[in-house]
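Of the protein chains in this complex, all but one are displayed in their positions.
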Amino acid sequence: MKLTLGMIGGGPDSFIGAVHRKAAALDGHFDLVCGAFSSDPEKSRATGAALGLDPSRVYGSYDALFAAETSLDAIVIVTPNHVHFDPAKKALERGIHVILDKPMTFTLDEARELKSIVDRTGLAFVLTHTYAGYPMVMEARERVARGDIGTLRKVYVEYPQGWLSGFIENAGQKQASWRTDPTKSGAGGSVGDIGTHAAHLAEFVTGAHITHVNAMLNIVVPGRKLDDDASALLKFSNGATGVLAATQVAAGEENNLKLRVYGDKGGFEWSHTDPNTLLFKPIDAPVQILRTGSGYLSDAAKAYTRLPAGHPEGYIEAFANLYGAFAGAVRGALGPAPSAADGVRGMAFIEAMVRSSNSDQKWTEVTL
Amino acid sequence: MKLTLGMIGGGPDSFIGAVHRKAAALDGHFDLVCGAFSSDPEKSRATGAALGLDPSRVYGSYDALFAAETSLDAIVIVTPNHVHFDPAKKALERGIHVILDKPMTFTLDEARELKSIVDRTGLAFVLTHTYAGYPMVMEARERVARGDIGTLRKVYVEYPQGWLSGFIENAGQKQASWRTDPTKSGAGGSVGDIGTHAAHLAEFVTGAHITHVNAMLNIVVPGRKLDDDASALLKFSNGATGVLAATQVAAGEENNLKLRVYGDKGGFEWSHTDPNTLLFKPIDAPVQILRTGSGYLSDAAKAYTRLPAGHPEGYIEAFANLYGAFAGAVRGALGPAPSAADGVRGMAFIEAMVRSSNSDQKWTEVTL
Amino acid sequence: MKLTLGMIGGGPDSFIGAVHRKAAALDGHFDLVCGAFSSDPEKSRATGAALGLDPSRVYGSYDALFAAETSLDAIVIVTPNHVHFDPAKKALERGIHVILDKPMTFTLDEARELKSIVDRTGLAFVLTHTYAGYPMVMEARERVARGDIGTLRKVYVEYPQGWLSGFIENAGQKQASWRTDPTKSGAGGSVGDIGTHAAHLAEFVTGAHITHVNAMLNIVVPGRKLDDDASALLKFSNGATGVLAATQVAAGEENNLKLRVYGDKGGFEWSHTDPNTLLFKPIDAPVQILRTGSGYLSDAAKAYTRLPAGHPEGYIEAFANLYGAFAGAVRGALGPAPSAADGVRGMAFIEAMVRSSNSDQKWTEVTL
Partner (left out) sequence: MKLTLGMIGGGPDSFIGAVHRKAAALDGHFDLVCGAFSSDPEKSRATGAALGLDPSRVYGSYDALFAAETSLDAIVIVTPNHVHFDPAKKALERGIHVILDKPMTFTLDEARELKSIVDRTGLAFVLTHTYAGYPMVMEARERVARGDIGTLRKVYVEYPQGWLSGFIENAGQKQASWRTDPTKSGAGGSVGDIGTHAAHLAEFVTGAHITHVNAMLNIVVPGRKLDDDASALLKFSNGATGVLAATQVAAGEENNLKLRVYGDKGGFEWSHTDPNTLLFKPIDAPVQILRTGSGYLSDAAKAYTRLPAGHPEGYIEAFANLYGAFAGAVRGALGPAPSAADGVRGMAFIEAMVRSSNSDQKWTEVTL
């Protein structure tokens, strides 16, 4: 039987709301039955109608939703960052499983508190770090863990975008306006929006944690209120070091998150531009092109794949894999999906990056 | 409101059945409400149960389904080729819209008859030539039509696969066994299974029709009953010429359908390995990398895209675009999805390729 | 000690003359000491002066050169095709080793006679099928021979160019004017200019010979006198089949010769756009990216490489490898460079392609 799902956020101006809905629908795990799609009741109603929902289950606020929906299995929260903590907390306290957009919260303190609630309630909680849902990211993680590249030495992760190259935040572009607004986005701009994806990907694949950052956050576009460009040198828990670059002013770039990791026996390279490929670079031997859907992959990667090799799966499928892991968690299975602990680390990363950028000292510790 | 959809075929051993279900679900146009998933009632029931369907609406035959389901909007038929014509005909005669897997039928005569029924009933009919659902294929079609490459001169289309490099048809691989069986697949093996995709793609993008073929069909793997390798020189209705190669014995290849077309002003290149990219090669100027989700694309391409540039969409999304076009057609909108006329041309192409391969004469006409 | 080299052709309008000179100089095997660079004595003198040659050793005709230069080691002939046979014959008859541009001669009969002279004199003779000089082409040849892809089944070779998309032959472009002129180029246009490269590459790598062709030659650009577009289905001596496409009207294309070969155990792919890479596609295992300069390559490939992996070598280096092989042959070493026998096969290929294109019969035999 499908699990019942409600949505908070995801109204007419949302980008990610529709992605969540398609991802939840793709594999048939969830049935979207209700929503508070906007704090503007008219907009919420319009979205519910377009989705074919029962109008009586479409609400103008999440408090109204929680008051009325007493037997919901799960809730997805896709609001701007400053409206993550409160509805997530309320859902968990009502026994509703939560799948939440990243970054976890508005502040690190909120993240810590939310994690303690998750731990206390034992409910399923997934943070949608999308890229962890790609099968070849999973394959890289599995292979690093089993030693294919030996001892980890170097991590390079980059996330160049160009969509904020101009000052568009006052031009009616909803995505630009809230993501560059410190009252909605939090202390970090690019570092929170995409830097956390990069940091999570690096940690997810390597199993190592970022312990120290040496960061430069820039506001490149005049008039902007939050960083639109971030870079840092990194130290990892196992002694490896790395470089992270995340920018939203690389004019002409799309959304090309890319990770390269190297150990003493070889390296892996994964790029979001070609997500069904993982390059394995063994030392002194030909590079191997590992491909989604191939028989030689790990069970974990295969579980994230629907099609034979040569049939591209993309962003929505990766998202749907997180929904699959969430459904599994609701039903009691443990999976590798991004967790509340990852969410706290992400918020601590943002906080450390901001602190480092304001410091003359070279290294700043990431404090959980 | 969602349209109600029934499925014929798509049981436990099916590859394409699950793809259709995910594609139908992705954008919320259809609600799968019933099915005859297998001629083995036990298997049909198991599939229906796994999908969470009402057991009373899961049938052991399509005749039983048609007898009981009198208010169905649409049916999808995903059986082997020899079981296309009869259920499609019966559905149309009952006023049910049809979305049908390619190739259209078992024989060219069946295709002609089915097309006449479609024409007579005026019902929506879509043939799932998947690749016509990719946004950058649509973009190429739009740009060829508007003259970006001038007068069409050359068409190169290829579809190399390697999965039939060994004799696996008796090894319990359901896909291999029926596709290589002339009693289920029809007169063509590789030419029907993938050659028709290649031919359709070439015609869909160029707007020209293949009028003559000069073909070589081979059975490369000893013991096989149908061609596993096809190639042909082509003549098109507008005077252009071309080359088609489709093979299932290119060991080590996945599923890389690729089209290149050239006119007197430039060319286009599209490859299924990187489906969100279309290369535009204007004469005497830099090649341009056109990308899904970009603002400069045609409305038709944009209508087939869900995400901003840099967020890969894949095979299921392409399939879902055909479902979107089908939903539109059910509701009265005309769209560019593969039609019954395309289906007849596909069957005529198979028939001509087989005839040409058996002939000592160089050119064989494609007879509709 | 360097070998002394004279040049016939390669005057001011020549493209390939300068390439030969750079290739001969690169590795220090040859010292260009004299030349008859043009049948126009003024142009010949100007070229000689620009090259810093002794004016007394610069001639207005190759007959004058042969008369005066009695102790020359080797001659390179880079004239249009109709001026290949006579100077090559005269050189060999004077005991001078010959390196000759392809195709071998103007007619098949000339090629047969020239080969017999080569055989009789025992002198070194190399035909500059450039692509056979690339290290990764050599690697493919070695690996096919040692069985890495098992029994050869399919050969796809293509050579798309776009530079003759317009009618430029009367616009003072010397390259275009002679290559499209049947009195200078021979019976074939594109099939001779680039089709022979494609055919040679296929034979060189596979070790199999093309025995039958089923060809379509087209004059696409109105007013042109020779084919500017060629394609063919192929049969090979070992039972394999293939497809060849060579065109000079693929507007927007550069010079992307590409070969793919498949056996029952895997395939190889090589493309001139990325010549230092050879893709090895073993069945049921990851594709391997083999790279020039790597330790795991064959000795034959290593012998064609000057630099460590990651330091690109290109067209001139490939040409220089043929000069290296030629120098070796002059000194008595046998090597794998394109031979007089290859040249005869190339001319027989052109002749068969033309004959096939004019025939209604499907298959035409290649007659040596």
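We just call them A, B and C in the order they show up, numbering each chain from 1.
Criterion: a residue touches a chain if its C-beta (ideal position, glycine included) is under 8 Å from a C-beta of that chain, and two chains touch if they have at least 3 such contacts.
Since the structure is predicted, the reported quantities are computational estimates derived from the model, not experimental observations.
Student: For a quick check of understanding: of A:Gln173, A:Asn218 or A:Ser298, which residue touches the chain that isn't displayed?
Tutor: Only one listed residue reaches the unshown chain, and that is A:Asn218.
Student: Which of A:Asp73, A:Asp229, A:Asp274 or A:Glu313 touches the chain that is not shown?
Tutor: Reading the full complex, the residue touching the unseen chain is A:Asp229.
Student: Please identify which residue in C:Arg291, C:Arg345 or C:Lys362 touches the non-displayed chain.
Tutor: Result: among the candidates, C:Arg291 touches the missing chain.
Student: Which of B:Ala145, B:Ala285 or B:Ala333 sits in contact with the chain that's absent?
Tutor: Residue touching the absent chain, from the options given: B:Ala285.
Student: What does the interface between chain C and the hidden chain look like in terms of residue numbers?
Tutor: 1-2, 15, 18-19, 21-22, 25-28, 51-52, 161, 163, 253-256, 272-275, 291, 293, 306-317
Student: Considering the entire assembly, which residues of chain B contact the chain that has been omitted?
Tutor: Interface residues of chain B facing the absent chain: 280, 284-291, 294-296.
Student: Which chain A residues would touch the chain omitted from the figure, given the whole complex?
Tutor: 149-150, 153-154, 156, 158, 160, 162, 165-166, 214, 216, 218, 220, 229, 231-233, 241, 243, 245, 247, 249-253, 260, 262-267, 281-283, 287, 359-363
We adopt the following convention: only the chains that are shown with their structure count from here on.
Student: Can you list every chain that touches chain A and also touches chain B?
Tutor: Expected: C.
Student: Of all chain pairs, which one counts the most C-beta contacts?
Tutor: B-C
Student: Do chain A and chain C face each other with the same patch, meaning over half of the contact numbers show up on both, or with different patches?
Tutor: Homomeric contact, same residues on both sides for the most part.
Student: In steps of 5 degrees, what rotation angle do you get fitting chain B onto chain C on the CA atoms?
Tutor: Going from chain B to chain C via C-alpha fit gives 180 degrees.
Student: When the centre of a chain is set as the mean of its C-alpha atoms, what distance in Å lies between chain A and chain B?
Tutor: The separation of the two C-alpha centroids amounts to 35 Å.
Student: Could you tell me the distance, in whole angstrom, between the mean C-alpha positions of chain B and chain C?
Tutor: Going by mean C-alpha positions, chain B sits 41 Å from chain C.
Student: Scan chain B for residues touching two or more other chains and write them down.
Tutor: 253
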